[in-house]
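Here it is, the structure, as structure tokens.
And now, chain A:
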Amino acid sequence: MNARRFRTSLAAITALAAVGLAGCGGGDDAGSPQPEGSGSAVTGSVTVFAAASLTESFTQIGKDFEAANPGVKVTFSFAGSSALATQINQGAPADVFASAAPTNMKVVTDAGNGDGAPTTFVRNQLVIAVPKGNPNGVTGLTDLTKPDAKVALCAEQVPCGAAAKKALDAASVKLTPVTLEQDVKAALSKVKLGEVDAALVYRTDAKSATADVDGIEFPESAGAINDYPIVVLKNAPNKTAAQAFIAYVLSDTGKSVLTAAGFQAP
Partner candidate 1 sequence: MPLLDDPVARPVPAAPPPRPRRTGRIPVALLLPAALGLLFLVLPLVGLLVRAPWTTLPQRLTEPGVLTALRLSLQTATLATLLCLLLGVPLAWLLARVDFPGRRVVRALVTVPLVLPPVVGGVALLLVFGRRGLLGGWLDSTFGITLPFTTTGVVLAEAFVAMPFLIIAVEGALRGADTRYEEAAATLGANRWTTFTHVTLPLVAPGIAAGAVLCWARALGEFGATITFAGNFPGRTQTMPIAVYLALETDLEAAIVLSLILLTVSVAILASLRDRWITSP
Partner candidate 2 sequence: MTAPIVTRDEPVAGTPMLDARLVVDRGAFRLDLALRISAGEVVALLGPNGAGKTTALRTLAGLTPLHDGYVTLDGQDLDRPDLSRWTATERRPIGVVFQDYLLFPHLTALDNVAFGPRRHGLDRQRARAVASDWLGRMGLAEHARRKPRQLSGGQAQRVALARALAVNPALLLLDEPLAALDARTRLDTRAQLQRHLAAHPGATLLVTHDPLDALVLADRLVIVEQGRVVQEGDAATITAQPRTDYVARLVGLNLHRGRADGHTVRVNADFSLTSGDRHDGEVFVAYPPSAVALYPRRPDGSPRNVWPATITGIQRHGDNLRVQLGGPIDVVADITPAAAAHLHLGAGQPLWAAVKATETRVYPAAPGGSHPE
């Protein structure tokens, strides 16, 4: 079997799966009357692929959006941005993609799967996560270079690792971590378990674990601010709803939810 034929058949299988899913989704509301929404004519279901770090805030925004637009059903798929990008490029039936890093967004837009240019809707900044009460008195990056300090970073291949590298380079700090974790939650859990003295994580992650962890701000993080872009996808089954959802995320209501979670406005 040659590569092209293989790819063709793979595409065919994915397309079939997509049709199947879309058919199921459409069946839900095909016969139901369109209720008058809050001024808009948004109906049907909208599928949002969003970075894992958006789980709490987007779930809240989704509920609010559904309340504001009766007749709309929002479905989320939360996962690592790179995994989501791969799925979208393989033909997964999504309407919206919210990425935790521009690089993953670029993978999607370069493949021609974005509908228009992405918009940056929030930014996230690194903090130093330390065990609750900061027992080692960490105040800045230089405290992490002490020889007996155990530090967890994210691997460079994932966004929080790339951001950490940028910040450390900007500060000209040389740091030897004990581990390069596969994602930010894993790095954070090492702090929670007390296995490391500190980890560089996003402020939102530190905020989600305030019971076990304190987040220490450090000035060099300004040099490694992470932008979260969002876009409507080219093959979106429900583009109207997708645009309405993005507009809702960018609205003041959406922003307040995101800020409460620790995100910064762009």
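If you want to know what made the cut, all candidates are chains of the complex that A comes from, given by their letters.
Going forward, contacts are C-beta pairs under 8 Å (C-beta built on N, C-alpha and C of every residue); 3 or more make two chains touch, one makes a residue touch a chain; residues count from 1.
The model shown is predicted, which means the values in this text are computed figures rather than measured ones.
Participant: Pick the one that touches chain A in this complex: which of 1 or 2 is it?
Facilitator: 1
Participant: Could you pull out which chain A residues touch candidate 1 in their complex?
Facilitator: 1, 3, 6, 80, 82, 86, 103, 150, 152, 155, 157-158, 177-182, 186, 189-190, 193-195
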